[in-house]
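The other protein chains are all here in position, but one chain of the complex has been omitted.
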Amino acid sequence: MIETLQNLLGVAWTPLWTLVKIVLIVAPLMVGVAYLTYVERKVIGYMQVRIGPNRVGYYGLLQPLADGMKLFFKEIIIPAGSNKFLFVLAPVLCLMPALAAWAVVPFNAELVLANVNAGLLYILAMTSLGVYGVILAGWASNSKYAFLGSLRSAAQIVSYEIAMGFALVCVLMASGSLNLGDIVNGQKGAGLLSWYIIPLFPMFLVYLISGVAETNRAPFDLAEGESEIVAGFHVEYSGMAFALFFLGEYANMILIAFLTAIMFMGGWLSPVTFLPDSIVWLLAKASFVLFLFLWFRATFPRYRYDQLMRLGWKVFIPISLIWVVVVGLWMQTPLWLW
Amino acid sequence: MNLATNLYHAGAEVFLLTMVCVILIADLFVAGRGKMFTYMMVQLTLLGCSFITVATHTDGVAIVFSNMYVDDLMSDVLKLLAYLAVSMMLVYSRTYLLTRGLFSGEFMSLALFALLGMMVMISASHFLTLYLGLELLSLSLYAMVALQRDSAVATEAAMKYFILGALASGLLLYGMSMIYGATGSLEIYKISDAIEQGVYNKQLLVFGLVFVVSGLAFKLGAVPFHMWVPDVYHGAPTPMTLLIGSAPKLAAFAFVMRILVEALQPLAIQWSSMLAIMAILSIAIGNLSAIAQTNIKRMFAYSTIAHMGYLLLGVLSGTIEGYSSAMFYAVTYVLMTLGGFGMIMLMSREGFEADNLSDYKGLNQRSPWLAFMMLLLMFSMAGVPPTVGFYAKFSVLQAVVQTGHFALAIIAVLFSLVGAFFYLRVVKLMYFDTPESHEPIQYQADTSLLITFNGLGVLFLGILPGTLMSICAVSVQQSLLLH
Partner (left out) sequence: MNVESLVFYVFAALMIFAGLRVITARNPVHSAMFLVLAFCSASGIWMLLEAEFLSITLVLVYVGAVMVLFLFVVMMLDINLDQLREGFWRWFPFGAALALVMVGEMVYVLGNRKTAATEGLVRHAADYSNIKELGRLIYTDYVYPFEIAAVVLLVAMVAAIALTLRRRIGVKSQNPGKQVLVKKADRLRIVPVAAEKSGSDRAA
């Protein structure tokens, strides 16, 4: 059927087919984001011995839709004295890289939008762009709380990006490729034992924690810090503009979860050799990482700013630098089994 | 070329870099207590570098690291002199820095980084390494000038130095990219081959040459790109001025040789006329402006501009004699500058800068020996026989006359007579005026020994210049014979 369509559309086929694929990725992602908020409220609710949302729909399952409707019909207020263009642009800039990064994420051996050689670099570049939304939102709002939040966030994201980059350098060294599909294939073999999480365990932790910091999630959510600077960079936003930030944050979380699963936990590969590889594994692994994100939020108190910076610069960067050297040396010995 | 050969020829650089890293870390653990430990380590490193440079010396020219690094006699000689200059700078400035709380590990490691930059420049045979060496040197110097954070003058000097230096680097890089575009290569030997064989784009090449020469003039401080020199020399703390004014000129000489003489020799007609204008203007403006100065650091700055003019005179003559006399001039200049600024630091003490001309009044009554050393240095800068300054000027002018540029030679001689006035004024102040203060001059034994060595060296080299001159001649000859 696809072939007849291809013949029918001629030149327009490639862009159209790509567009369809993009929709096929983005639509489930948006649903995932919506239900991640629901799961978050439920999980944290149960952790705090509450029930969480349970009124709208069966077990509160329609709650995300209700929230979406509410935000959609709210008025977008543009504060006086703000920079209108940048104020409107900021939420877009926040969401855009979070979606663009999905272009190179492979879901199984064949299912990937763009199978590029420099996939890992591309991911790094895209995730580093997300900070613009936050900075510009804070600056354009013309509000000191928002500005403080955006400055905190910018410093935080730039700092943790370095450690994150080094963690990815280790993955790159282990797999010898920047292509995400090849990275997963490099972890094939003895099931769980051949995942990179084993030799790169410290880097897995660094990546995961930096990922939490990069997405401005608790306990690193100083950019929001509702007890000190009300809601940080998005304090002046309302309605859909606010919803875009929300979407961006959760899409980023899901992205980090998928990347962690792909780079350290074998992606779609099965943890045991007698079960087949499948996309289900990838989803399960990503869900586990997402659960960790929620668990962290329910467990840890917020970091203080200087502690956050110390952790990034004085702990993670040295550890990851040392591990780059360790992996490099390790790979030269016959003890390297991956 | 395999790795071992590469590393053998670049042994001194590798050793220096390793030692800087060791010093950087070791200094953190001796913080506060033993800056002397760091200081001794730095001096030993310099000694080790000279040992390695001598030990790995090979006859002939070796080009390693995929044609990016050249090891010839000229590079070895210039490097040895650069070690000596940096080492002397550290001895002269130790007490000065200690009393001002600037004697830090960073100062010393940045000085060594600057030295590494010079070594890279001296041994470069590729535009990439030339430029990277220059940036390494400049970046270290900018930071060193700014080290005295509480001084507004030093900060201003650092800003000026940084901005103009960055502009000059930009010009240079722009010119290099054009030469690359015109000849299709960044290797200096391939560039000269391409030009000789006529495989190039003429306009683009000349355009590139203009930018390169402007960038070089900026870095050398030649007129009309000299405006930063007096401000930076005056504003920077004296040890940093000494470092800027001394060893980097050796590297700059190597830079000029590598770019203009080795890579762009076929364009000699074009660049020598550019250099002629700059040389004459530098000599004229440098000497004339120096007369009006009351601050000795500013006076030295203008004298540097004039000296760079003489150096360029040697280069523009375009003969082996010219190049070797320019090299001789560079060496002499470094020796004199070290002595001159060394004297300023020797006379300074806590809370007092001996940088006004009036501070030298009656020095003879306070310390006859120091006055005599200063006299030798001033005579040498002015070019009075039998000091080495005379011989340096003489050989440059000889080279110019030999190539038939009589007018240039005559103007240069006239302005050096003008220049003699302000150097001799210092001598007059020291011997015939009454001192303004009678405070004893405090100095360490090693500093006074060094200034003696410096002053007598200027005299000794003036009487017996033959050895140094022939070393310069042989090394220049050797590096030019290659192609």
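Read from first to last, the chains carry the letters A and B; within each, the first residue is number 1.
Operating definition for what follows: a residue touches a chain if its C-beta (ideal position, glycine included) is under 8 Å from a C-beta of that chain, and two chains touch if they have at least 3 such contacts.
The model shown is predicted, which means the values in this text are computed figures rather than measured ones.
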Handout entry: Displayed chains contacted by the hidden chain, counting the whole assembly
Key = A, B
Handout entry: Sole residue of B:140, B:246 or B:447 that reaches the chain not shown, by the stated touch rule
Key = B:140
Fill in the blank from the handout: Only one of A:56, A:86 or A:284 touches the unshown chain, namely A:86
Fill in the blank from the handout: Sole touch to the unshown chain from B:12, B:68, B:81 or B:256: residue B:68
Fill in the blank from the handout: The missing chain sits against chain A at residues 83, 86, 116-118, 121-122, 124-125, 128-129, 131-132, 135-136, 139, 147, 151, 154-155, 157-158, 161, 178, 306-307, 310
Handout entry: Missing-partner contacts on chain B, residue numbers
Key = 6, 10, 17, 24, 65-66, 68-69, 104, 106, 109-110, 113, 116, 120, 126, 128-129, 132-133, 135-136, 139-140, 142-143, 146-147, 149, 201, 203-204, 207
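What we mean here is this: only the chains that are shown with their structure count from here on.
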Handout entry: Cα-centroid distance, chain A relative to chain B, in whole angstrom
Key = 54
